[in-house]
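Dropping the structure in here first, questions after.
Omission of a single protein chain aside, the complex is shown with its protein chains in their original locations.
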Amino acid sequence: MDSNISRREQLRIIIFHTDTPAGRRFDQTLLAVILCSLIVVILDSIPAIHANYADLLAYIEWGFTAVFLAEYILRLYSSPRPLQYAFSFYGLVDLLAIVPGILAIYYSDAQYLLIVRIVRMLRIFRVLKLSPYLKQANYLLAALRGSKQKIIVFLASVSTLVIVFGTLMYVIEGPEHGFTSIPTGIYWAIVTLTTVGFGDIVPKTPLGQILSSLVMITGYSIIAVPTGIFTAELANAMRGEQLQHDCPVCAKNTHEHGAAFCSRCGNQLFPRVGEKA
Amino acid sequence: MDSNISRREQLRIIIFHTDTPAGRRFDQTLLAVILCSLIVVILDSIPAIHANYADLLAYIEWGFTAVFLAEYILRLYSSPRPLQYAFSFYGLVDLLAIVPGILAIYYSDAQYLLIVRIVRMLRIFRVLKLSPYLKQANYLLAALRGSKQKIIVFLASVSTLVIVFGTLMYVIEGPEHGFTSIPTGIYWAIVTLTTVGFGDIVPKTPLGQILSSLVMITGYSIIAVPTGIFTAELANAMRGEQLQHDCPVCAKNTHEHGAAFCSRCGNQLFPRVGEKA
Amino acid sequence: MDSNISRREQLRIIIFHTDTPAGRRFDQTLLAVILCSLIVVILDSIPAIHANYADLLAYIEWGFTAVFLAEYILRLYSSPRPLQYAFSFYGLVDLLAIVPGILAIYYSDAQYLLIVRIVRMLRIFRVLKLSPYLKQANYLLAALRGSKQKIIVFLASVSTLVIVFGTLMYVIEGPEHGFTSIPTGIYWAIVTLTTVGFGDIVPKTPLGQILSSLVMITGYSIIAVPTGIFTAELANAMRGEQLQHDCPVCAKNTHEHGAAFCSRCGNQLFPRVGEKA
Partner (left out) sequence: MDSNISRREQLRIIIFHTDTPAGRRFDQTLLAVILCSLIVVILDSIPAIHANYADLLAYIEWGFTAVFLAEYILRLYSSPRPLQYAFSFYGLVDLLAIVPGILAIYYSDAQYLLIVRIVRMLRIFRVLKLSPYLKQANYLLAALRGSKQKIIVFLASVSTLVIVFGTLMYVIEGPEHGFTSIPTGIYWAIVTLTTVGFGDIVPKTPLGQILSSLVMITGYSIIAVPTGIFTAELANAMRGEQLQHDCPVCAKNTHEHGAAFCSRCGNQLFPRVGEKA
């Protein structure tokens, strides 16, 4: 690295950039550390492990908190605009990854908040920036974005259905069969419509079972709706590789990547200036 | 607003039109009031809340009923043809939203009928009339309409399957394993085929488990059918069926998507610039 | 009807043809009778109804059996080739719809075999012959036929998966957690892979739960396979409206219904005899 770059500048490149070997290595190490810290939180929640290794795991967790604290301070120090970083999305997430560790010293339950560190894993997309994975994620996001309005219409219809079905089941089955309130009925309707079917609350009366059958068949059929929406949009997004341009003659609007002439009518897509279209 | 419009006319515009600012604001307020009234019904069904606030919630509910009654009378008064409104779909729904509130004074169970007020929420589509959401809903409805016949064939096949499987399971497992009657068997078959699987009734005999496996694999596979139907129809609805363009020679006006030549007379649909058609 | 048609011939037209008003009415009546007879069998299986109306329902059932017996004899009598009818698919089904009713006089359990009468409902497709429903059923069947081989490959893979997973779970969890044998393990694997999830048998050991998670995620993901297969085939079948013919010049193989020229290259699809292609 160039020697006339200040130490702070060097730090900034390592910490904030991913396109240098050092920056890449830093981000990869960071991801590994975050993963280890998550595993410690998860292990600590298992009674058998907690009983024997509670102290050890607590020390390790404090260690990770110290590491993340040091990293946070370094980020603040090396950032050209520390305040902007502190209030950016990643800055807040980085802070949130430390606070519960400190709180856990006083309130032991706070340690489970450490799971927010998983949000830091989003950096993984920065590490893989140059990989084709992000492009695929973009396809999926484009398909989701394209179907957003249809999905809202769909979710609104589903919400109406579960409220109506939940209330009906509450009236039909009543508290004696586990439908203790309308919200419980709505919870049951969601469990049933999504075809999860825990079985903790089940209809007992013939009328309740007939209505349940209706809910189940509805749920079984309308799963086609989000699937259809997403598939159609994804197929669109994948075709989106293509050149988006209206042919001046036939108005064909998608063309092969790099096309010079329209493949339908044979006319030039981009007439040269001075020629007539 | 123009001063020589009668008070009744003004009311009509506010209540029935959504394309004026006042009408829009009226409908938005109405939706909020309906939503609040639904929340009160739902809250009142929770035992812990009912025990402490039953009276308060009843008063609020009466208040909402009074508001809807007033609104209904205003609608009748301001409508140019009151009878036509009273017997229209929306008119009946508006009436249904009031009646249970009045009945609830005498029969407390009637209050759950208040949930029909959710049907009034359909007005939301009128408020959002100019938004792109309705267009998306139209795509979905077009896809559903296009696949109606296929879906009826599918539902008929599913009904036959669940009746046959339900009867077989009743014969195989019998009342001692929870299959107390053929309708119970059919209910179980629906629970299983739709992959809900409550687990309140489960096969115990080996033969019953083999048949169940068959039902489950069938259910798991044929979910492809409504999904496939809907996806294919939606893709159709989104693509737009055919190319609309008059053939310059024979004037055939619809062509295969992507056609370059007229399939009736063989002439080029889009003559190249500089050539004669 | 023409008077010089014999009585037997008239019967034949009524019973076997659906394209005359009388034949149509006969088939519709028959379907209604079959449906009633099914409802009686189903009602008779409900303990509360059986306790009070067993005799009445048995008499009604005997009545239906008598009606179907009479119909069967009339079919044999009016058929031009009685033996051929007796051994045809419909002939055997018609016989099967009577036999259990007669057996039920001696063995009361035999009456549930009466549910085979539902197979007679297949005639419904003959009644609706001219309706567009059959065309839609044909699309679905064409899509299923087209995807038959892919579905066999898929079912073979699923079978292998459930056998391997079922055996592993039997070894891991063992009889003390409900996995009493390998077939039980396979049954559990089917319940889990198809996302039914009754919950009658559930993994208790950590290793079993990890393997279960794998089974569930596999089942959740591979449901995409039959859906994808069917959707792609159905889209194909729906495009199949088109003219299947290779263009003699560019080999484009599907064309608009009624096309005379290829829409891609503008050449005549069917060159006149004596002209050069």
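First chain written, first letter: the chains are A, B and C, and each begins at residue 1.
To be clear about the criterion, a residue touches a chain if its C-beta (ideal position, glycine included) is under 8 Å from a C-beta of that chain, and two chains touch if they have at least 3 such contacts.
All values derive from a computational prediction rather than experimental measurement.
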{"item": "Contacting the left-out chain in the complete assembly, out of A:V33, A:V93, A:I115 or A:V164", "value": "A:I115"}
{"item": "Absent-chain interface as seen on subunit A, which is shown", "value": "38, 41-42, 45-47, 109, 112, 115, 118, 121, 124, 132-133, 136-137, 139-140, 143, 151, 155, 158, 183-184, 186-187, 190-191, 193-200, 219, 223, 226-227, 229-231, 233-235, 238, 255-256, 258-268"}
{"item": "Where the missing chain touches subunit B, by residue", "value": "195-199, 227, 231, 258, 260-261, 266, 272"}
{"item": "Interface with the undisplayed chain - residues on subunit C", "value": "149-150, 152-154, 156, 160, 163-164, 167-168, 170-171, 175, 180-183, 186, 192, 195-199, 202, 206, 209, 212-213, 216-217, 219-221, 223-225, 227-229, 231-232, 235-236, 249-250, 252, 262, 264-268, 271, 276-277"}
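In this section, only the chains that are shown with their structure count from here on.
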{"item": "Middle chain, criterion being Cα centroid separation", "value": "B"}
{"item": "Maximum centroid distance from subunit A, chain identifier (CA atoms)", "value": "C"}
{"item": "Same-residue or different-residue interface between subunit B and subunit C, half as cut-off", "value": "different"}
{"item": "Separation of mean Cα positions, subunit C and subunit A [Å, integer]", "value": "41"}
{"item": "Residue numbers of subunit A (touch at least two other chains)", "value": "195-199, 227, 231"}
